[in-house]
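Excluded from the complex is one protein chain; the other protein chains are retained at their positions.
Right, chain A next:
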């Protein structure tokens, strides 16, 4: 039996169990299944998957689940301490008991996809799949075939959402591994402003497969800060296909923070379609043990006077393997664009590995573009210097590792997220690394 057949059989069983659904959804589902079957899982012969072997997913046998049972105490321990509007999904299943969106203003809609489909499926049906279609990849096609649940976020024009919107995905230690195929659909109206947090975490012993597709549409002048904190359990498999569409004068900032997962692949694409659109890709990936973390990013400068800034930092320990592939594409006659890309990697062990490939593809002549990638190790002299001040070796290494991540980490303004990253990358430190409060005191003393 081929790898795809296992998944198609699960799909067939699921379809038979399912109640009737609108015909357009059934049609998309079929299209997804057909495309998935035709494409098959990618292999390392595919250029886009040259360094990432997905056999552990393809040869897995993942069940689907219908219950969202999760101990509230444990969920509370995992949840980011952020005052936010919150939707929680357990192995892909919506968990109303762990969600709270009651206080949302009328101009903001945050609801599970299942509810959005049942209430107003036509409004969702239009944008859903418009950016990430079934042709994008076998994983996107597979997601479409299975799509049932996820989050729909709609922000009316001119609305500034004061609190972050938190989408929390919990992975359980199940008897048999399960899979989920969440969809995230965000429509940010003109001149709206919001912060969205995707947070993946779960039971330490979980070994599930999450295959998420996210589509983010920014209308003229919209600002979206998008945190993706991926702290999935260390045996989880995580594939994410994220596609951003930016109209005129929009600003999108991605904080793509990857700490967990056995096998992780992120595809992040931004289409800069209107003049004045700006996209910022900030990334941090940390791998230990035998983790494999692959980040593929692409910025499409489709219009003149568009701007992109990308900074990805990789930290790899033990036998972890990182992949960075960043592409900046400038469409014909997209003049006066600026595209900057930087990727720096830190190898903490001799057996850690990174494959980094920056790519520029430019079809305009009046552009400012640069890219660069470096890989290095911790400075032993600096470790010695810190130790001579009484700081133990593990802390000294942690500090220098965090310092390496500094350029990215400093921009993470949500303390709860910065703390999680610090803890994962540097272990328990004696102080908060950025010491924001102290620095303020120091500045005050200057007066």
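As a convention for this text, a contact is a pair of C-beta atoms (placed from the backbone, for glycine too) under 8 Å apart; a residue touches a chain by one contact, two chains touch by 3 or more; residues count from 1.
The rule is short, and it goes like this: contacts and distances are computed from a predicted model.
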{"item": "Listed names \"ABC transporter ATP-binding protein\", \"Probable septum site-determining protein MinC\", \"PadR family transcriptional regulator\" or \"Fe-S cluster assembly ATPase SufC\", with the criterion being the UniProt name of the chain not displayed", "value": "\"Fe-S cluster assembly ATPase SufC\""}
{"item": "Among A:76, A:97, A:160 or A:385, the residue in touch with the chain that has been omitted", "value": "A:385"}
{"item": "Missing-partner contacts on chain A, residue numbers", "value": "379-382, 384-393, 395, 399-400, 402-404, 406, 429-431, 433, 435, 437-439, 441-443, 445-446"}
